[in-house]
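This is the structure I want to talk about, given as structure tokens.
Here the complex is missing one protein chain, while the rest keep their positions.
Coming up: chain A.
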């Protein structure tokens, strides 16, 4: 009995050491899982000013036409005020925006998925969006507590080929999994969505209703399914390396910066070309809408290389 017990213990210890060694190897070789994707970096930046200026007017015009965004805003009747506010603010700047809801609301229009499970709902929404994309090639998924500046999103992906798999946002790591945080918004290229929908068919790798004892949040389920189809999370940042996707609100970020960088609060805080802010209340979103699209000092000209026109039938931008 004793010798069997000690063999078992030796086996257990050896197995444990083997596991530790293997996981160490993986962390030292991040390139190991990059064999099937075309781009090897995990930080994604917009075109530089110089590169933009090299483009001809017709190239510029073509790129501006091509970079069109389908916004999927995942709502529930509980978030009605946010839903209505997003409908009245930033979503007007998407080329198409659809509010995918768990159940219908009498107060406002939305696409009723009749689904209470969040992951199942996200899958259905993505499938519907893909089937109804028309000639739109970029998808942006957000909760109604997030505010997005779509023009800056377009600027970020302007030179990226949507027929390549892109999965962009603020990236976090959970063990070996790099995933894009939901609260700061998720950007997917057409090809990424195409592969994802294919992977949805695989009930083993990408189940609709998880079989785990605990429920993995949708953002990680999404990352897992995408990883299996060779699509990897990339962190969106500006030329200076500042994150463009934020899960905190503007005032929260400014407040943090006041503590960390009192001499240079705004410079150190957030990018001029920020794309998202999470955790925004409805009235904060109304103010941010004004702050982004209207409030400005007279006489400052930016000489941007692109032009985005204001949306029709809108009075708050």
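A few points about this structure:
Definition applied: a contact is a pair of C-beta atoms (placed from the backbone, for glycine too) under 8 Å apart; a residue touches a chain by one contact, two chains touch by 3 or more; residues count from 1.
One rule holds for everything that comes next: contacts and distances are computed from a predicted model.
Of "NADH-ubiquinone oxidoreductase chain 2", "General transcription factor IIH subunit 3", "Glycoprotein-N-acetylgalactosamine 3-beta-galactosyltransferase 1" or "thioredoxin-disulfide reductase (NADPH)", only "Glycoprotein-N-acetylgalactosamine 3-beta-galactosyltransferase 1" is the UniProt protein name of the chain excluded from the display.
For the chain missing from the display, the contacting residue among A:109, A:176, A:202 or A:304 is A:304, taking the whole complex into account. Touch with the chain omitted from the figure is made, among A:69, A:86, A:149 or A:187, by A:149. Think of the hidden chain as still there; on chain A it touches residues 88, 93, 149-152, 154-155, 250-251, 254-255, 257-258, 263, 265-266, 269-270, 272-274, 282-284, 286-300, 302, 304-310, 315-317.
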